[in-house]
Structures are given as C-alpha cells and as structure tokens.
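Here the complex is missing one protein chain, while the rest keep their positions.
Presenting chain A:
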Amino acid sequence: MYFSIILIPLLSTFISGFGGRWLGRYGSSFFSSSFILLNFFLSLLIFFEVNICGSAVFLQLSPWFSSDILIVNWSFLFDSLTSVMLVVINSISSLVHFYSIGYLDEDPHFPRFMAYLSIFTFFMLMLVTADNLVQMFVGWEGVGIASYLLINFWFSRLSANQAALKALITNRVGDFGLSLAILLSFLVFGSLDYLTIFSLAPLFESYKISFFFFSFSFFSIFGLFLFFGAIGKSAQLGLHVWLPDAMEGPTPVSALIHAATMVTAGIFLLIRFSPILEFSSFTLALLILFGSATAFFAAFTGIFQSDLKKIIAYSTCSQLGYMMFSCGLSHYNLSLFHLTNHAFFKALLFLAAGSVIHAISDEQDIRRMGAFLPSLPLTYSVFMIGSLALAGFPFLTGFYSKDLILEICQVYRNRDLLYLGTTACVFGNLAVFFTTFYSFRLLFFTFFNPTNSPRSIYNLISESSIFIYLPLILLALGSIFIGYLGKDFFVGFGTPIWNSTLFIFSNNLYFVESEFLPPLLKWLPFLFSFTGFFFSFFLNTKNITLLFYKLAFFVNKKWYWDSFYSRFIVFPILNFGLVVTFKTLDRGFIELSGPYGFSKVVPVWASLINLLQSGQLSHYTFLFVLALILFFSSFYLTLTSLLFFLTLFFFI
C-alpha cells in the first residue's frame, strides 16, 4: 500500500502517456482518473493508519548511491505530516483528473494532458514521502518540470511558452538555494537523512560557518537557503512573478499546481524543517517579514486585476504568505492546517472559475462577464462558498485556520520587541480586507453586474457536464466541513499528532494565549472582511478605476514588479550574456588567442618564411653560409642568445 501509492501515479502516467494513442480519450481518462482515485482511497487508509492509529511508517526500498559517508537511499517516510499531505494531494488531484475529462473534452491531446497530470502527482508524492533531502529534491525538481509541461500544454501559444519558461526559471532560482542547503547539510551534519539531521540539530546550535573573512551562524545560513527554496516554489514576494503568468495553462492545471500542490511544496519544506528553523530566530524573522509582506502585497495586487484566473492566482500567493508567516511564528501545524483548508477552497475557486470560463467559450476577462447568476446557479453557489471560505467567513473552512493565524499574530505582537509581530499583524489584517474585497469584486463582476458579454454567447451559457460539477460539489462540501472536522486534529488542544514530526520551542507556543484574547481582537478579522465586503459592494456601483485612477493603474500593472525585473535584472543579464560573455569573451578573446587567432597568424608567418625562398642562387648560398656560421658559432653561444639570434633572424 505504501509503495503502491507512489507507483500508481507513475503507472497511470505510463498508461496514458505511452498508451494514449491506443487507449484514446476515454481509455486514458478512465485509467488515469480511476488510478488516482484508487490512490486517494489508499491515502485515506494511510491517513487512518499513520495518524489515527499513530504508527508512522518508514520504508527502505534500495540504496541509491553511497560513497564514503555519503549514503543516499530510496526510502520513504510516512509520518503525520506526510500522510496529511498525501490526502491533500491525492484528493485534489483525483478531482482535478475527473474535472479535466469534462474541461478538455474537445482537446486533441487529451491523453498527454492526463499523463502530465499524473506525472505531476507522482513527483509531488515523491516530494512529500522522501526521507532524505536528495530524494526530496527529485520530487522538487520533478514538480518544476511537470509544471513546465502543464503550463506549456497548449504549446503552440507563445504566451504559454513564455509563462512556462518563466515558471521554470524562476523556480530554478529558488532551487539553487535549496541545493546549497543540501550541500550545507552534508557539509555540517555529514548526512542527508531527515531523521539524522533533525536529531543532530540541537548540537549545532552555536555552530559557525566561515566564508572568506565572515562568520555566520550555521542555522541562519541553512535557514536562509531553505527560505530561498521556499520563496521560489511558494511564490513569495521577490520570486512571485511566475505564479500569475502560470495561469496560461488550462484551468485544471491552475487548480492542481497553483492552488493545492506545487506551491504548497515550499510551505511543506518549511514545515518539514521545523526542527531546524526553530533554532534560528533570524530565519523565523525572515519568514514573518516576507510572508506577511507577500500576504499583503498579493492581496492588494489582486483587487484591480481584470483576469478571472489572475485574481485567484494572487489570492493563492496571498494565502501562501499567511502560511509562511505562520511558519515564521513557529506554528507549523497551523500552517499545515491552513495549507489543507486552502487546498480545498482554492481548488474549488479555480475549478469554479474554470466552469465559468468553459461555459462562456474561454473568455477570462471579468469586464466582459456579468449576470451569469441565472444561467450558472450551481457554479455561482460553489463560487460563493469558496469565496466565503477564502474570506474567513465564520464556520466555513477558512475561518478555522486563517482567523487562528491572525489571533496568534495578535499574541505575538505583544511579545515581540522588533515589531515583527506587529508587522505580521497589520499586514495580515489588511490582507483580510483586500481578500474579501477582490473576492466579492470578482463575484459582482461575474454574476451580478449587467452583462457585457455578446448576446450570441450569453444566450448559450449553461452548466457543464457532470465531470465539471461533481468535483465542484465535492470541493464545496470540503470547503464547508474540512475546517470544522480538522480543527481538533490539526490545532486542537494538546493534539498528539505532531509530537513526533514537528518541533516547536515551548517559548514560541501561543496556542493557549490566543484562546484568551480580548473579544475585540478576535472580532477584528471578521470586521475587516465585512468592511471589505461593503467597500466592494458600494464601489462596485461606481467605476472604481475613475475613483482611484492612478492607484488602480499602478496596482493593475502588478506594482511594476515585472517591468522592474525585466529592465533591471533580466535584460542586463541577457545583455551581459550577449555582449560580454559571448561577443567579447567567447567570440573575442578566447577565439582570438585560440584557434581563430592562431589560424590567422600562421599563414602570415608562413608567407613571410616563404619569401626567403626567392629562387636566387646567391640568396640560397648566403643563407646556407649564414646557417653554417650560426651552427658553428652555437658551440660558443649559450642557448638563450642562440634563440635570440634565431628570433631576430625570423623577424627580419
């Protein structure tokens, strides 16, 4: 069961990838969907066995490579964190597989799409089940590659190609940090296995790493590299630019990769490395700072976007910011709780957006929508549930995790002297306001406002097939109930699930204090989201872009991050590559001192020497005598002066 949960997605990939030509649309959809569904049931069993029965499983498959003290095995660790991730990944993935059957019903390359979805699931499972850093890196890079293939699924579109390249390369920037972390782990701990690293971690608390003349605390550097990996994969501020562009892929891809699975890999990494991060207050501060800034920034950027999927993408970015600063506040299980909840309601939002897009023949601009409520009642209902869950409406899924995160940063605000807790608190609460604002703006534009879509399209709008609405209903049920059902499991009072997996310093724990906050502070997020709702309700009747023209323009352009990057980073690097390394060094210096220049010099010299052979007998006699003289005089001369004479002779 434990091995098969890894192998089944791979098998599904091979069946629909290599056999797609023979199986066709129905065969590949049947096989891959049922395989992943089977995987989902297996992961439920694993969840039961590992978490409810409390028996973590460690399986060793085979040695991968070993050299001296470097020993890396193919082995799998199923602890409470992994089994939760398994359930999240497999449930979302199986629903997305099922949804894709309806969504890509007219696509000619459907088996290929199914193969990509399955290989993506496979790599994600590799990532979460790995027991050492190298095997985890296999999954880490694998999801990057799979995301490239999926974003680039409609490969004939230029923008899809560009977005896929951007996603892959931006991820690689973070992956570089992670690979440095792997090397550093081997350098210091001499091991790459989680179990060894985590048990050794307390011994290295004051360990220093020297680099040239500088000396750094080991945990700060290690945490910094892990943080780089996490911001790349989880699209945090700085490397977030790939996520909105990755919406070029088909909508089920966005739901799988950019809501529930790939972007959570960075958060998963941080949660997994809690025994390391806890020792570095620097890293925790970094996580708080970047996480809260991302939560605020992405939510703010989302409010004036006009692309249906990009709004949700920015919302993902913002929610990942919450998860990250929750990690920074040392509440890893809460972060995982939010990850789980977010996977459900964000997959729901993406798939519902896909349902809208599918119903109106692939129009994504919300300004050309409106008044879809009568024709898409089911999509509207689930969209509303998803938005309310996202906004943290009481007793829906988002409420249980997001409000708890905000309460904990309220407590943290009182303790922290560096104002980091305050930063998290202010940014987090403002992000709640903007989250509700863009969620309801989206709903107004799509379902309530007078329609802007052409009559020929508007009259034909109807709900799609069962393949589309069944996943929506299931996810809507998940978005309503998962938070309530999971609360005691994840963040309940003294829950024993995380004892063997996560490590939290007891002076960083604020679960108890957060339960006894003043009522006003507990109401604060709800009040903020209510204000956000009213703002969007009233401003929707006006033209917002006229009220805040400059601001809306600035925000709509994503705060000019992309133009900043392309102007000051990407273009100078490309320019450096062309002008300096290619033209000056490669084609210039090296070729001139190497083959090209040599081939230019030799003929010149050869023709000069050729001139000596003039055909005149007297010249030959002269040279002959001269050579004789030189030869005999060489007995009396040192070698250097002889060489000098010879050189002199050739240069004449």
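Here are a few things to note about the model shown:
Methods note: contacts are C-beta pairs under 8 Å (C-beta built on N, C-alpha and C of every residue); 3 or more make two chains touch, one makes a residue touch a chain; residues count from 1.
One rule holds for everything that comes next: contacts and distances are computed from a predicted model.
For the omitted chain of this complex, the UniProt record lists the protein as "NADH dehydrogenase subunit 4L", which is one of "Trafficking protein particle complex subunit", "Electron transfer flavoprotein subunit beta", "NADH dehydrogenase subunit 4L" or "tRNA methyltransferase 10 homolog C". Of A:414, A:621 or A:647, it is A:621 that touches the chain left out of the display. Remark: the omitted chain is touched by one listed residue; of A:584, A:610, A:633 or A:647 this is A:610. Taking the complete complex into account, residues 610-619, 621-622, 625 of chain A touch the chain not shown.
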